[in-house]
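With one protein chain withheld, the remaining protein chains of the complex are depicted in position.
On to chain A.
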């Protein structure tokens, strides 16, 4: 088990593109925007927004590409021949990515406290850790789901971007939605990112929304996404083909 977990951590750490989007890009964004706005009231919001963005990229894109790569190379098919259960492997891969995701988030958090003097006590750090755990898990499940429907890497990018847009622009991750049209706000509420951001801010004491409420909503999102991922999971990446077949032949549905 430990060998598999360690190897999964190693393979995730060698994914340079995802690491760039999860560490370098968020830290660059944090420092750039932080110095540009130079506003003590906005800094904690920016910090939590950047942590959320890092979690989103790490959780969704990272796992989606990783699962797609393994599936298209027939890894899951061969895994079926070993005594090790595929579900056990997926669990370990998710665990490895969640652990790494939390470490990455802590690096972003540390950068924020270092550059912008954001004061955080131990209780807040523990609350943030809990929120990071459930948030990354939730986004990882979403990444799994995307990989089940995408037929190739291009489709993973398209589907991810289609989901990222309403999540980033329909929530107050980086800016207030006070003047935004109602439908934009409603659209953002359909996705987990906004609740995650509010959970992180509650942990830091900068949001009116309840910490427990955010956790509960994210747990529900995680459960639903996990269920959908499990139902649509296939070893050979033919989820989309199957959908097309069903659509072409309505008798299948009946």
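We adopt the following convention: a contact is a pair of C-beta atoms (placed from the backbone, for glycine too) under 8 Å apart; a residue touches a chain by one contact, two chains touch by 3 or more; residues count from 1.
Everything below uses one rule, namely that contacts and distances are computed from a predicted model.
**Student:** Between "Pyridine nucleotide-disulfide oxidoreductase", "ATP synthase subunit b", "Sulfate adenylyltransferase subunit 2" or "ABC transporter", which matches the UniProt record of the unshown chain?
**Tutor:** Cross-referencing UniProt, the chain left out corresponds to "ABC transporter".
**Student:** Of the residues listed, A:81, A:122 or A:231, which one is in contact with the missing chain?
**Tutor:** The single option touching the absent chain is A:81.
**Student:** Given the full complex, what residues of chain A touch the hidden partner chain?
**Tutor:** Within chain A, the residues that touch the unshown chain are 1, 3-4, 7, 10-12, 14-15, 66, 69-70, 73-75, 77-84, 89, 245.
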